[in-house]
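Encoded as structure tokens, here's the structure I'll be asking about.
For this depiction, one protein chain was excluded, whereas all remaining protein chains were kept in their positions.
Chain nomenclature is as follows: A and B, assigned in order of appearance, with residue numbering initiated at 1 for each chain independently.
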Amino acid sequence: MRKTLMVALAVFGQAAGTLASAKLAFAGDQLTIVSWGGALQASLRKAVFEPFTKASGIKITEGEYSGEIAKVRAMVDSKTVSWDVLDASGTTAWTMCAQGLLETIDWKKLSLDRAKFGDVGKYDCGVPVQVSAVIVAYDKDKLPNGPKSISDLFDTKKFPGKRGLSKGPVPNLEWALVADGVPINDVYKVLRTPEGVDRAFRKLDTIKKDVVWWTAGAQAPQLLADGQVLMTAAYNGRITNAVKESGKHFEIMWDAAAQGWDYWVIPKGSPRLDDAYKFLAFGGSPQPQADLTRYIPYGPSNKDALALVDPAVLADLPNTPERDAIALHADNIFYIENGDDLRQRFTSWLAK
Amino acid sequence: MAAFAYASPIEKSWYYLHWLICLAVLLFLIAPILAIIPLSVNSVSFFTYPMSGLSLRWYEEILTDRWQGALHKSLFIAVSVTLLSTALGTLAALGLSRPNFPWRKLVMSLLILPMVVPVVITAVAVYFFYADIGLLNSYTGLILAHTTLATPFVVIAVSATLVSFDYSLTRAAAGLGAPPISVFFKIMLPLILPGMVSGALFAFLASFDEVVVALFVASPEQRTLPMVMFSGIREQISPTIVAAATVLILFSISMLSTVELLRRRSQRLRGIRNT
Partner (left out) sequence: MATMTVQIAGSPDGMPLRIKLQQVERWRKLKAFTLVLPLLLFILVAFVLPIGRMMFNAIHDETLLTLMPQTSAALSVWDGKDLPDERVYAALAKDLKQAWAQKITGMIAKRINYELPGAGGQVTSSARKAITLSAGPYKAALIEISPLWGQRDVWSLLKRGHSAYTAYYLLRSVDYQYGPESQIVASPPESAFFRNVFLRTLGISISVTAATLLLGFPVAYLLATLPPKTSNLLMIMIVLPFWTSLLVRTTAWVVLLQDHGIVNDVLMALHVTSQPVELIFNRVGTMVAMTHIQLPFTLLPIYSVMKTIPTTHVRAARSLGAGPFYAFWKVYFPQTLPGVAAGCLLTFILCLGYYVTPELVGGATDQMVGHFVALYTNEDLNWGMASALGAILLTATLLLYYVFNKLVGVDRLKMG
């Protein structure tokens, strides 16, 4: 009885849904592309979305999200995919791919040279776009002698005051271990043991009452500008842009910067697959990638794009060789396997 | 109560203290709204007084696509919700107000339920349900969900105008040979119209201001004004949001005055009948 009712409702729902969308759909091709909002999205708009529309005639409806897999899952499960292309970050992208929520990309259809993307191109479900880094930023005007290493983030004696952190396990657990003396290359080895996880949470306990948690990337520079925090974890691009726009003297501390690749991915069952592929091919090509760095300093994934980047901008990118050497590289396999567990544990830890 | 001439000094001071407390509470109620309105014409993007200069630039920003698009979507959704819920709610209120309506109390509590159940629960429940039947991320879904939230307002508002309705009036009209249709239009409608309109206004606001359900069931294509404001508040409070807020406040004030005028009209109408 319940089943038949559901089926009947589903039929009605689909009919009503199509009816409404048919009435409201704009003429011509269009794609719904969802990214992270704020400065990143504004930059994507200028460097990628608008040139793409110009080149292809395909209109773009923009959306914003904060990396919730739930929306994608619900759309894919209910076969009502309305997001055509999604900007997914490292661990989320890998997890969604492993859960079968994304289209597997046929690189032959993209007319892109996969070799140009090196190791990050080995991801099956999308085209890598840019690399960003979660770094620690502070205001030089208020803190002339800023933090020098990630242990300073955890040192409330040397730096008494609030610090902003991203509300989630990544990269806080990793940073906690590094600050606790674990060599940066062994972080995931330690995190794979239950004792390692306990150790990370114990370290986080020491600063818990001094943390302001943020959920959207745009919040971090705002917290810093308002003086709500002494230092904060933030995406490097957001900080560089805040400096450019507001003239504040924010500084970036690159020690243990948590690098993360963003990918353009397509939710499984997107009704506008062809157009989505066109967009992925465009997004992976050198010119828009190089253009993006003019608006926000995130490193391009296509090796050909590097040659087109303005040398002045290169200094702000997170993947220069010397920054690469001290960076924290996310272990995506680790997060596919343990991400849920850590998120669960983190939620409990935070709620106490 | 007034400060009587014969009141003792303690009573008098108590009287003034009472006034003081009340003014403080009223200030607490109104201050946030008053405090932010001037900031919407601040020339710089800081929220401090005294303001350095006046400017309308933040209002200009509301005219950009991001806000305008959201406004249009919000209006489209709210108007659809208003039409649907006013129709459904008015019919139901008419039925409920008939004498001897069976299980009146139970049915009434059921119809008012969407107002009482925490919105986040409604949102999550509707989200699961829509995921099953494929209504997620559609205008239809959002409108239907908002309609459930809005109908209680219409039912309550229309019922209120029918509370002391004298059914002998309709019987008298029928007895004098009026067909049911003209009884409805000539006798019922003028009486319930103020209730219908104020119910419709409440329904409109209920949808226009709703963010929780929208966050769950809407996609970027249905990005409403409250959704834009929600992400704005969470990320960074810009004067643009304050400007938008000011526009909305003025909007509510005009709505509120309309409702008040209608209420008076309704009372007057019924007052005439009572004398």
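Keep in mind that, in the parts below, a contact is a pair of C-beta atoms (placed from the backbone, for glycine too) under 8 Å apart; a residue touches a chain by one contact, two chains touch by 3 or more.
Just so we're clear, the structure is a prediction, and the values are computed from it rather than from any experiment.
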Omitted-chain contact residue, chosen from B:L56, B:L91, B:L189 or B:L261: B:L91
Absent-chain contact - pick from A:T32, A:T61, A:T80 or A:T95: A:T95
Residues in chain B touching the chain absent from view: 1, 11, 14, 18-19, 21-22, 25-26, 28-33, 35-36, 39, 47-49, 88-89, 91-92, 94-96, 98, 100-102, 105, 107-114, 116-129, 132, 144-145, 147-148, 151, 153, 155-157, 159-160, 198, 202, 205, 209, 211-212, 216, 226, 229-230, 233-234, 237, 241-242, 245, 248-249, 252-253, 255-256, 259-260, 263
Where the missing chain touches chain A, by residue: 9, 68-71, 73, 95, 98-100, 167, 192, 194, 197, 201, 211-213, 226-228, 336-338, 340-341, 343-345, 347-352
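In the analysis below, only the chains that are shown with their structure count from here on.
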Centre-to-centre distance between chain B and chain A (centres being mean Cα positions), rounded to whole Å: 38
Chain B - residues contacting chain A, complex: 127, 130-141, 219-221, 223, 231, 234-236
Chain A to chain B touching residues, read off their complex: 6, 9-10, 12-14, 16-17, 19-21, 24, 32, 34, 37-38, 61-64, 71, 74-75, 77-80, 82-83, 215-216, 218-219, 222
